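Left out: one protein chain. Kept in place: all the others.
The block that comes next holds subunit A.
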Amino acid sequence: MMAAICWASPATKEQGFFLMIAGRLLARGMIAGCLAAALAFVFARFFGEPQVALAIAFEAARSAAEGATPEPEMISRSVQASYGLATATVLYGAGFGGLFALVFSFAYGRLSFQSPRVLALLLAVAGFVTVVLVPDLKYPPNPPAVGNPATLALRTETYFVMIALSICVAAIACLIGQKVTQMRDAWTGWLCGGAVFILLVALVQFGLPDVNEVPDGFPAVVLWRFREAALGMQVVLWGSMGLIFGALATPVLTGRTQRS
């Protein structure tokens, strides 16, 4: 009985300690996501909103030419472009900040990167490529007036399927890359993982249905600038999230190594 208590006590203490570390990392991931989202909001406000306004002007001119009555404005454009955009961006940042922290907590000590800062930045780049860049290459962000409301359900479904498959493909490429690294060396491992990723992404994107719903006469430069701004906003968000999380996670993890 005494022996059992003596055995159990350090183990549960250790378990509780790791539980606390994981919780603190999750909280700091969400904080890092919120701070990064604030920066992304500023970027979107300056580079994205002018393009949204131009697209809405096109939409209004088109419906006026068709003689349709303009839709009633439930929430004013200025609220949508300020508080609405800020809320959406912060929710998005906190959401992906949490998921990012969970992936980081699993990867730390399991991948061959000593520094929490380096690992955080690397995972942020990987997250951006997997969750944003690859899905957006197949289904790029669209401004208002682009897209047929009748196909919204199908487009939403294929978009989320694309993100899910992209995450699966990244996990497969990561496992293969790590296996090859253990058998050969890191260089060959990265090359094999990268090649598998590109090949599987190409197959998935070839297999999913195409969407082509840009209306006639929509200015090409507005579409291009809007997509540039949308991608730039994500670069700001994921880049700063990786850097901020690295800085916030380091004290949590070095505190642990000092204690053990």
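Quick note on the criterion: a residue touches a chain if its C-beta (ideal position, glycine included) is under 8 Å from a C-beta of that chain, and two chains touch if they have at least 3 such contacts; residues count from 1.
By definition in this document, contacts and distances are computed from a predicted model.
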Which one, "Succinyl-CoA--3-ketoacid-CoA transferase", "Aspartate carbamoyltransferase", "Ring-1,2-phenylacetyl-CoA epoxidase subunit PaaB" or "Cobalt transporter", is the UniProt name for the chain you do not see?
"Cobalt transporter"
Specify the residue from the set A:A61, A:L152 or A:A195 that touches the hidden chain.
A:L152
For subunit A, which residues touch the unseen chain?
15, 18-19, 21-23, 26, 29, 44, 48-49, 52, 74-75, 79-81, 83-85, 87-89, 91-92, 94-96, 98-99, 101-102, 105-106, 108-110, 114, 116, 132, 135-136, 139-144, 147, 149, 152-153, 155-157, 159-160, 226, 229-230, 233-234, 253-254, 256-257, 260
